[in-house]
Structures are given as structure tokens and as C-alpha cells.
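Okay, so here's the structure we're looking at.
Of the protein chains in this complex, all but one are displayed in their positions.
First chain written, first letter: the chains are A, B, C, D and E, and each begins at residue 1.
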Amino acid sequence: MYAIRLGDDGAELRPLEPWHAEEFLAHLERGREFINQYVPFGSRATDVPTAREALQRYADLRAADTASLHGLWLDGRLVGGVLTLHFDAENGTCEVGCWLEPAATGRGLVTRAMRVLIDWAVEQRGIHRVEWVAAAGNESSLNTARRLGMTRDGVRREAHLHHGVRHDLEVWSVLAPEWRRTRARADR
Amino acid sequence: MYAIRLGDDGAELRPLEPWHAEEFLAHLERGREFINQYVPFGSRATDVPTAREALQRYADLRAADTASLHGLWLDGRLVGGVLTLHFDAENGTCEVGCWLEPAATGRGLVTRAMRVLIDWAVEQRGIHRVEWVAAAGNESSLNTARRLGMTRDGVRREAHLHHGVRHDLEVWSVLAPEWRRTRARADR
Amino acid sequence: MYAIRLGDDGAELRPLEPWHAEEFLAHLERGREFINQYVPFGSRATDVPTAREALQRYADLRAADTASLHGLWLDGRLVGGVLTLHFDAENGTCEVGCWLEPAATGRGLVTRAMRVLIDWAVEQRGIHRVEWVAAAGNESSLNTARRLGMTRDGVRREAHLHHGVRHDLEVWSVLAPEWRRTRARADR
Amino acid sequence: MYAIRLGDDGAELRPLEPWHAEEFLAHLERGREFINQYVPFGSRATDVPTAREALQRYADLRAADTASLHGLWLDGRLVGGVLTLHFDAENGTCEVGCWLEPAATGRGLVTRAMRVLIDWAVEQRGIHRVEWVAAAGNESSLNTARRLGMTRDGVRREAHLHHGVRHDLEVWSVLAPEWRRTRARADR
Amino acid sequence: MYAIRLGDDGAELRPLEPWHAEEFLAHLERGREFINQYVPFGSRATDVPTAREALQRYADLRAADTASLHGLWLDGRLVGGVLTLHFDAENGTCEVGCWLEPAATGRGLVTRAMRVLIDWAVEQRGIHRVEWVAAAGNESSLNTARRLGMTRDGVRREAHLHHGVRHDLEVWSVLAPEWRRTRARADR
Partner (left out) sequence: MYAIRLGDDGAELRPLEPWHAEEFLAHLERGREFINQYVPFGSRATDVPTAREALQRYADLRAADTASLHGLWLDGRLVGGVLTLHFDAENGTCEVGCWLEPAATGRGLVTRAMRVLIDWAVEQRGIHRVEWVAAAGNESSLNTARRLGMTRDGVRREAHLHHGVRHDLEVWSVLAPEWRRTRARADR
């Protein structure tokens, strides 16, 4: 029922919930290889019940106010999403992340959605530090962090095991005052 | 982050969640006597922790896809809300309800919000029967049911104990085809 | 261990519990088609483990004091049962229901058992309103409601999806003072 | 609703359930010192909520089929009870126990109730070994074990800490064939 | 990480935990028939997931401080273990038990490990009564009880169903003062 228009090209952000299981699965099937290149997002969702389980885990985390999952729809088709993770309102910190199927790349969808999501986290929920974690070779993800005005905090060396190989994880972040300055500049 | 404009008077519908506990409590304090006239909505929420508990119960039901809670904001102030209850997507049935503080009455807020909520239930979630339950003397609630094009199914005699007195509960409903006809007429 | 004689024809009412799983399954197998004509009672119980699960769900509801399940034995054979549902001692309301295999119909077994069950609910547990819900075409069930002195409260239109078809649900009820009058007349 | 007459003196055995909390508390208050002489039965139940909690623990164990709690009513007053504990239908073993308030002693109430309970365990549930555990000095309890035809299996030395003192626990038992012989003799 | 040397022959006692599942399974496979001669220890652990489940059950009991599981390693190979059961620090009682694969018998491994375990229970945790339960024909187990200075408390007749046959269970015990005297004598 809720939807946020992200521009004039038919892009919308909506809560992604367990009842979207079939749509979520079809989307994953279109983008599985691409989406799982660096992280195992959705890799356990291989049929409708497991897709529902994956979405249910996020629904439960959302009820606990520690995560939230949002889908990106383009002309009515689910093509990716953004999420908050390790959301800790008391400590004022959260992580944010994203995924896209190949057909939806190159349009700035994630950047547009992230602006909405981080605005909400910072201005509505009092988050002070928003963190972005990307596998070291994931240029597309690192570019998004740059585009969002984030700073590179460091590299958690070999912290991630994926497809049998250890990967460095880059940690980027933006703090609330930085975010507000970036937004103010963008609005001028 | 999500919000649906309900008109030009600053009325908005948004998810109402545990982190709104303080705002929810302040709203209840303004309208407690009025809100609890017929049903005990929010009556256990008497300080911030119990207000958070009340909202958490709905957050948990939402994660289970059996209820959803939405606040009505007027010029940025929480003044009431609408909800789904006993939401059963498999059987195609749900109940809907509402509450308002006195200052927000007389503006058709609930009717406007209900149209959004029932549209979603019927068109997005496949609900066939939407039920409305009102205490027999609650004219304002019964009028809303009429305004939404609902039909009176019957009276569950003395089914509700409130403030030590037994009340009849009127049961009204609208079925999906009826809802669509009503909406079509309204759009002409 | 507990049993209530319902007359001189060998009919008895007893708690129906998880350890009856095999007996319950055999009974369902004899009456499945007939029992599931209007409601899906026991339809998930298709072998001993699922029969035990079905009974365990009622055992758990009983421990929470929100339901109770009682079997009807005729000459030592389980042939049906009666139950309370949505039992709410605080609000003074409950629903009651029943099921029978074909061989046990036509003897007034349910009516006899219901008298015991409703007496207990009203006189021991302080229930004020006892509700009976029946699919609109289920004449046998509607007749039992009449025989128990119940009043028709209304019809929840198309509220029940069964075997792919929507059914109206009739709601009947008897209130504590009505029940006592009916019982007093019967005892004269 | 279920009740088993234990004789002509108004003694009855009934399920003892959480909704009996007030009655259970009143009974404990009349007999607390006597009841707790050897075992701490009911010692945590000191007001209505804690009495309900004590009964709820047994209700939960009953739902899991590992215990059952039965009250003894004399002329409509709850005066004691009998119970099964460590009920293990798969292994064919259980423990049984009892308690009484002083006014109800000397009438053979426990012996009468135990016959019903052990008959059910042995004949309905397939229990092979019924165990009785009594503090070494508890002559009244030991006499009941003798009266039920039980055999002394041994003494678990200093196994029970009660009121700061260690007590031996006598273990008695009756096996299914022994129980049947005892019952057959009694019926002659 | 923790290990207790039990002598000069390479015998060690260590916590046995879920991550040992593969090692535990291999050990059971070597000794299954022998280990299950009298009790069903480990009989449900037939592959790595069920072996992990078996160890997880003990890990959960340990977190609740009601049991603890310790493996016996001989030259780096898991060959058996000792455990506490029904550990009740408040009441000052626990049961202890053991199992071995055939290749590890005849070396006094259990006796050595038990001395460490009972010392800890008695001296660190305040256990007053340590109980040993053995099937009546299990001479090896009964001899260990004797070797530990335990006393025979009695025989729970036909209390144990194993492989379709009922077995008597002997109950032995040692009390804290007895244990200390035995240890003092041994140290002289």
C-alpha cells in the first residue's frame, strides 16, 4: 500500500514483505548469478517456501526494529532493493545495503533509494552513523558509497568467505552532520 | 519513511511502529476517554514502556501477516489510526477498525484512510470479505460503515464486556465485488 | 479416566487427547468425507503423526484455557466430538462446535453432549454468551442450534472458503439467562 | 465438567486447572503447614497469581503428557489431590503422588483416588511401573503405599533437602501385573 | 581449549560440544553396539546432523546448569565420556554416568574421570548426593560404582525398557562426607 516514487521513470520504493515471495523469487531467478557475485543475498531462496522464509526473517527483524527491507519496483516489476541491517537506534548506528538484478543497473536506482532510506534513518530515527560494507573488488558498490558522500573507514582484511574464497571487506560510513551537509549542497 | 497523503489538508497515513511510543502515548492522553468509550483500544498504554508494548504487539502481528497498524497524522501530529485485524490472506477475510482523538473528528479522516486500506486489502492482497465490528450504540462508527458501502450482517448479542457492561456488537461487511462497484461509482 | 455418561445407549463424553491419535485417525478415516463437507475439521490429520499434531494443538489451547476438545464414544468407539473455541473467560464468551462420523448421526449425541458442555461453560466458568457458527447450507448443524434454544444473530456473508467455494456463515447464540430458562423448562 | 464419584460421602475427583486458582489458594491456606511438612507442594503459591502459576505449570506438563493434576473435592470443597509425575508412556513408567489438608485425612480419600488414577495409567495408558516416593519419616504416605500393594524398592539416601534438613526418600512401586492381581483380589 | 590430563597414558578429559559432531559420530560408529547394550546413549545420532543435535541437547542442558558432557580422549582420539545429569545445585543432588567404546575399556578411564567430575560436583558446586544408575546386569558399571566407594540404595524394579525388554535399574550413591573420606584414604 505504501510506495515512494523515486523519479519520473516509474521507479518506486516499497516495503518488501513475506507475501511478495513469488515475485521475489522470480526477481532472484532473473538476477541470481549477478546478485550473488559478492554476497550471498537471497541464495537460500530457491523456491516459493524458501523465498518466503528469507522474507520472513527480515519481517521478524523489522518487528524487532533491527532491520528493514525495501523493494525497488520499475514499471511494476521488482528489480532489486535496499535494506537496513544491525539497526541500533539506542547506539545511533546502522548498516545499509542493496542489491539489483542486471536489467536495473546503470540508472542510479540504488542511489535514489538510499537517499530516502538514509534521510529517514538520520532525520526520523536519530541514526548518527550509517555504515556501508562492500567486498573489496565490488567497484559498483564502492562507487555508490562514494556517490553517497561516504568516507572509507578501513578494510576488514579477509573477513568474508564467499564461494570458497576469502575477501576483504571495505567499511565506509557517513555521519549525520556529513549527511546533512551533502544533502544541503545537493539541494542548492 | 512511508507516507500516503490523504488530501490537501495535511492528513497523512503512515505505518505506526514501536518507535512512535512517545508520540502514541501523547496522542492517547489527549483522547483516552473518547477513544475508550466503546472499545478498550490503547487502554493498557499508560506510560512509554506500556505504549511501546502495545505497538510491539501490533508489530509482531504484522510480521505474522495477521494485522497491520497505521497512524493518521494531521499537520504532523498523530491524531488516530486505522488497522487490519484477523487478516487471513488464505481464507480471503479480514477485519478493519479505526480510532481518533476528538480534535480529529468530523473531517472524514477515517473514511479517506479506509479507502486506501481496503483498496490495498482487496486489490493487492486478494481479500474477499472486509468486516467492520462496532458497538451497537457507536453511531459514528456505524455511519462510517455505511459511508464505506458496507452491509449489516447481524448483531452478535451482548458479545462485548466493556467497563462492566455487556454491549451488542454489530457486524458489517463489504465484499470485493461490492467494493469495486462502490469505488467505480465514486470515480465517475 | 474421566467420562460422562450421556444416556443409556452407551454414549460417553471424554477428554480427547494426543494419546488418542490412532483412535482419532481411525475415526476420521471412517467419516472424513462427511465431516469435511462444510468445515475442514481434522483434514490435516492423515496419518498418526499428523493426527497427534492436530490433537496436540488442542491440548496446547486447552493449557492456555482458550479451547477444549471432547470425544464422543459410542459403545467404546470414538464416533465424533464437541469442542469449545475462542474461550474467553474474562470477556464471558466462547464458541462451541461439533463433528460426527455418519454412523453416529440421528441419535441426538451432539445435543446431549452440548448440554453438558454449555452447562459447564455457563455455570462453572461464567460464560455469558455461547456462540454457534454453521455454514449456511448445513441444515443438520442449524437444527442443533435450534434444538439448543439458540437465536440467529446474523449471517457473515461469504466468510468461509471451503473446497474453493465461498460460503455464508450463520452465527447463532444463546445467552446465560436464556440458557438457564431453557434448561429449567426442560427439567420440568 | 468431569468428575468421578469416589464413594457415598460426597468425595469427588476432578481435573485441577488454572481457573481453580482462588479455590486452590484457599485450600492451601487451610493446610499449608501440614501439606509442606515433608514436601514443598504448593509452597510458592501464596496469592492468586502465584497459585495460578503453580496450576499453569501442571497444565503445561499435562499438555506435554508428562504429568496430570487432579483435585479431591469433599462436599464441594477442594481438600487435596493426586497427581502423576514424570509420566513416560513410551518407557511405561510414571510416579504418582498426593496431598491433603488436615480436615480431609483419615477417610481413605487418597487411596480411593489412587485406585482410579493407577487403573487409568495401567489399563488405559499402558504404564508398567508406577512409582511412589515418600520422605522416610512420612508414615502416612508410607502406609498409603502399603495399602496400594506397593513394594519398597529402596532408599535414596539424603536425596531431599527440605526446610534446611536432608531427608532420605523411600522409593516404592507397583508393577502392572501386581496391580492387576491386587485389584482382582479386592474385587472378589 | 580446556583439557585435564588423567594420567601418563595420554588420557584426557575435555568438554564435549556440538562442534565435535563428526568426531563424536566416528566414535559412536566404532562402539555403537557395545555402548547401547544397556542404555540408548547416542542411539539417535546416526549421521553428522543427528550427532550434532545430540550434542546440542547437552549444550542446552549445560547452559541451564542441569547437565554437563565431557569426552574422554586417548592419544587424541575420542573414546568415551562422562556426564552429569539431573544436576540440581539448589537441592544438592545430581546423577553421573559414563560410556566407552570397547577399545577403551580395562584402563580405569571412567574411574579416573569420575574422580575429577565428582570432586568438582562436591567441592566446587556443593553437591551432597551423587547418584549412579545402572541396569541390573551391567557388571562393569556396577563395579565402577563399587570402585568409587558408592553404596547400593536399592533397585527400581523393571524401570527401564530397552530393546523391548524391561530391566531393573540399580541405584547407587555416594554422599559428600563419604566421598571426602574415600578421597582422604586414597591420598594417604
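Annotations for the structure displayed:
By our rule, a contact is a pair of C-beta atoms (placed from the backbone, for glycine too) under 8 Å apart; a residue touches a chain by one contact, two chains touch by 3 or more.
Because the structure is predicted, anything quoted here is derived from the model rather than measured.
Within subunit A, the residues in touch with the undisplayed chain are 90-93, 128-129, 131, 151-161, 166, 171, 173, 175.
Those residues of subunit E that touch the chain absent from the view are 1-4, 14-15, 17-19, 56, 59-60, 62-63, 65, 89, 116-117, 119-120, 124-125.
In the analysis below, only the chains that are shown with their structure count from here on.
A separation of 32 Å divides the Cα centre of subunit C from that of subunit D. Taking the mean of the C-alpha atoms as each chain's centre, subunit A and subunit C sit 51 Å apart.
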